[in-house]
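Each remark here refers to the structure printed beneath this line.
Here the complex is missing a single protein chain, while all its other protein chains stay put.
Note that the chains are named A and B in the order they appear, and that numbering of residues resets to 1 at the start of each chain.
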Amino acid sequence: MAAPAILLFTDFSHAGPYVGQVKAVLAAHAPEVPVIDLMHDAPTWDPMAAAYLLAALAPECRKGSVLLCVVDPGVGTDERKPTVVRADGRWFVGPGNGLFNVVAARAKTLSWWDITWSPERLSPTFHGRDLFAPVAAGLAVDRARPGTACVPAARLLPDWPDNYPRIIYVDHFGNAMTGIRGTSLDPSRSIEINGYEFSYARTFAAAPPARGFWYANSNGLVEIAINQGRATDRYELKPGDKVLLGEDDK
Amino acid sequence: MAAPAILLFTDFSHAGPYVGQVKAVLAAHAPEVPVIDLMHDAPTWDPMAAAYLLAALAPECRKGSVLLCVVDPGVGTDERKPTVVRADGRWFVGPGNGLFNVVAARAKTLSWWDITWSPERLSPTFHGRDLFAPVAAGLAVDRARPGTACVPAARLLPDWPDNYPRIIYVDHFGNAMTGIRGTSLDPSRSIEINGYEFSYARTFAAAPPARGFWYANSNGLVEIAINQGRATDRYELKPGDKVLLGEDDK
Partner (left out) sequence: MAAPAILLFTDFSHAGPYVGQVKAVLAAHAPEVPVIDLMHDAPTWDPMAAAYLLAALAPECRKGSVLLCVVDPGVGTDERKPTVVRADGRWFVGPGNGLFNVVAARAKTLSWWDITWSPERLSPTFHGRDLFAPVAAGLAVDRARPGTACVPAARLLPDWPDNYPRIIYVDHFGNAMTGIRGTSLDPSRSIEINGYEFSYARTFAAAPPARGFWYANSNGLVEIAINQGRATDRYELKPGDKVLLGEDDK
């Protein structure tokens, strides 16, 4: 049975021909499988931040889905191995540079393959199109695993925290997502970023007017926001900023 | 018979995971129905401007289509009711905050439902994914109406003008759309915005070089443009700017 969908998670942006060329390959190899743009502005050149974001989004994808993931500053080098991961019933295809570290660490069931198949033509700078897309299509159509099974523990980058106290993404509305899960933080606690302190509110409407607050966003991550305002502008929040978790940290 | 398409009209932008997560829900619940991004940069936090834009775009969508519409600053509050509208054979799903006011006011046939169904999990900040997407999918597949019929007049916000003399959208080419229909304005009339006066031209090529003009755009709205130039830059046009309709107004 074919996968219910192939979901794309990349830092390609929607600009340029990159996403389109990946989709042309998928349409050729897996014409029956719907392709969904999950996001194309994953943290550029930052597989660690991207890994925490991916782990927050993955549970929303149906089991059996194939996630084609490309945040790959080391493309074309031997630094990272092309990788297939199966975690909690979902498939992940992309560079083995830490991008699947958090998904894997949180998985109840986990398998890992190094991709050994290589296409006839492999651009040294666009493995997303030439390598990962055909592999994802093959997985989506008939679960073809073009590689060698290996022990996940040998591939995981060690010493990553369970929650990542940094801003990992800022969105179009001016909200800033952190790598911290909302379930890990008590609503009584405030957090500090760039010298600003943020208290908890359950919803935008519950927050005091014109004041930044933190809440657990729709993907379970601690996020900084202002009701009908732009927290990123007001508090100069940007990806990479460190999050201090209240008095416990000081 | 399934709907010919589900069309998305939101202020989510293409950035971030929001559109992708809505599509993942639609693919799960209505896999056979094509999903089309009508636009994702509808006026943010401005349901009134968005309503006039939506009403201009809707007639281009095939009858039977489902339009999933989200411009929803009041998400998670009781200020607005989740709503299904059927107007001139098209379905509209989204927040009842005025967003469907213009479509409804212009409709020859009109029905209105308050959505009473609620999903098992409802994020207080992402009803687009958790509430409106499954409702839109259900409508698209088998016309399921998960709510209570009500009298449209009881839901319409009163006192909205037939045409809205404001800039409601500026596009990528630097053109500025107003909420005024071209059919309501005689080509002999000029209009004034920000102290600048604009005469009519039927096409870009018919306009005098390097001078702003107004014309009826491809969706029937009065739009300000410059041939091969950016009117928004030249005349500092932005959403919300007031449009004065020539001497009749003065």
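By our rule, a contact is a pair of C-beta atoms (placed from the backbone, for glycine too) under 8 Å apart; a residue touches a chain by one contact, two chains touch by 3 or more.
This structure is a prediction, so every number in the text was calculated from the model and none was measured.
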Tell me which residue among B:Leu38, B:Val66, B:Ala136 or B:Ile167 touches the hidden chain in the full complex.
-> B:Leu38
Touching the hidden chain, out of A:Leu38, A:Val75, A:Ala216 or A:Val243, is A:Val75
Contact footprint on chain B, counting only the chain that is left out = 4-5, 7, 14, 34, 36-41, 57, 60-62, 169, 171-173, 202-205, 215, 217-219, 228
In the whole complex, what residues of chain A lie against the chain that is missing from view?
-> 12-21, 23-24, 27-28, 31, 44-45, 73-77, 79, 123-126, 129-130
